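Everything below concerns the one structure shown next.
And then chain A:
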Amino acid sequence: MTFLELKDLRIHFPSDDGLVKSVDGLSFRLERGKTLGIVGESGSGKSVTSLGILGLHKGGRAKISGEIWLDGEELVSASAEHVRTLRGKKMAMIFQDPLSAMHPFYTVGAQIMEAYRIHHDVSKKVARKHAIEMLDRVGIPQPDRRVDSHPHEFSGGMRQRAMIAMALSCDPELLIADEPTTALDVTVQAQILDLMRDLQRDFNAALIIITHDLGVVAELSDDILVMYAGKAIEYGTAEDIFERPEHPYTWGLLGSMPRLDRERTERLLPIKGSPPSLINVPSGCAFHPRCVYADRTGGRSTSDVPELLESEGGHLVRCHLSRDVRRAVWENEIKPNLEAS
Partner candidate 1 sequence: MVTYIIRRIIGAVLMLAVVSMVTFAIFFVVPRAAGATADDFAARYVGKSATEETVGNLADRLGFNDPVVVQYGRWVKGIVAGAEYDTGAGVENCPAPCFGYSFISHQPVWNDLLDRLPVTVSLASGAAVIWVLAGVATGVLSALRKGSVFDRAAMGIALAGVSLPVFFTGIVSLVIFSYGMGITAPGGSFTPITENPAEWAYNMILPWITLAFLYAAGYARLTRAGMLETMGEDYIRTARAKGLPERTVITKHGLRAALTPIVTIFGLDFGLLLGGAVLTESTFSLNGVGKFAITAILKNDLPQIMGVTMLTAFFVVAANLIVDLLYAVVDPRVRLA
Partner candidate 2 sequence: MTKKSAAAVVAATAALALGLTACGGGDGGTKKTEGGNSGASAAKDVANGALEAVFNPSDKKGGTLKMAVSEDWDSVDPGDTYYAMSWNLLRIYGRPLVTFNPGAGAKGRELVPDLAESLGTPSDGGKTWTYKLRAGVKFEDGAAITSKDVKYAVLRSMDKTTLVNGPTYFNDWLDLPKDFKSVYKTPDVNTDQAIETPDDQTIVFHLNRPYGGFDYFAALPGTVPVPKAKDDGVKYRDHVVASGPYKFEKVEAGKQYTLVRNENWDPATDPIRKALPDRYEISLGVNADDLDNRLIAGDLHVDVAGSGVQPAALSRVLSDPAIKARTDNPTQARTWYTSIIGDVPPLDNIDCRKAVIYAADRVGLQNAYGGEFAGGDIASSLMPPSIGGWKKLDLYPTGTGDVEKAKAALAACGHPDGFETNMAYRADRPKEKATAESLQQALAKAGIKLTLKGYPTSDYFALYAGKPDFVKKNSIGLATNGWGADWNDGFGFMSQITDSRTIRASGGNYNLSVKNPEIDALIDKAYVETDTAKRDALWGEVDQKVMENAYVLPSVYAKSVMVRGTGMTNVAVSGAWDMYDYLNLGVA
């Protein structure tokens, strides 16, 4: 049995301007001990997806359909209260920007203890000991002292470590990290990514990393899902995505990825245009207004919505361009450019 499976998940928000289709028919699977990277621009629906898995849209105005299977349980139809008991214990989340994600008025220790005690009937003393252990485990020096500090007294990296400690405090089986390193500087980023890799191994958890930064997923992920306008547009192993990407948008992402080995003066290759409206999604392929190769689809890009089709060995792509064209463009136009630079 698959540990986590999403089937045709849709999360829509009614607004004054119309229905915002933040997630529009998303499916994927994830096994224990594996890491999935979800990549996309802001607004592509990746964060909404993660919050949807945690059940945080329940009771709000969101319209949710589809299925989320976690360890044999369906969560979309489950009661909000039941999903709540799973949150923190069975599945936990690491948020970006730990300064705003942690309550400014409570000590770091108290916030970890709170998460632990909600799911474990233990005394404050035991919980505190556990909190110190967790802080120690994520590599915070002098954890018995730092446990009584407030978030604002921590450095950025320390805060993210504390955030991770909080998420891991109940041994979750599914861990979702939403842009875990965005707010950090480069050296600290590396440390945090290392830490997460180590911890995942120790806990044997399923990990979802959500980011707009392909560099991050490159380090950690087994599989990568690229999202655009609420839909998956490409899915494959890390190797598929980095070595044989087939979607023009993925090419764009790779082109805009900063690399440590590149010269600073070189210009990145940004994707032209801005992300689409989620209310009036462009007709046909949602990416077509920004797609340089739209004219090679024979006009289908504006009329038909492309299917997510298997290209080869589990590598899925949502594109009107034929596989051959895609491969040719990648090999001849994109890849040399990226490597040359």
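On how the list was made: all candidates are chains of the complex that A comes from, given by their letters.
The criterion applied here is as follows: a contact is a pair of C-beta atoms (placed from the backbone, for glycine too) under 8 Å apart; a residue touches a chain by one contact, two chains touch by 3 or more; residues count from 1.
The structure presented is a predicted model; accordingly, all values stated were derived computationally and were not measured.
Asks: So which of these touches chain A in the complex, 1 or 2?
Replies: Only one option touches chain A, namely 1.
Asks: Using the touch rule from the top, collect the residues of chain A that touch candidate 1 in their complex.
Replies: So the residues of chain A in touch with candidate 1 come to 51, 54, 56, 59, 84-89, 92-93, 95, 97, 100-105, 114-115, 118-119, 150, 152, 166.
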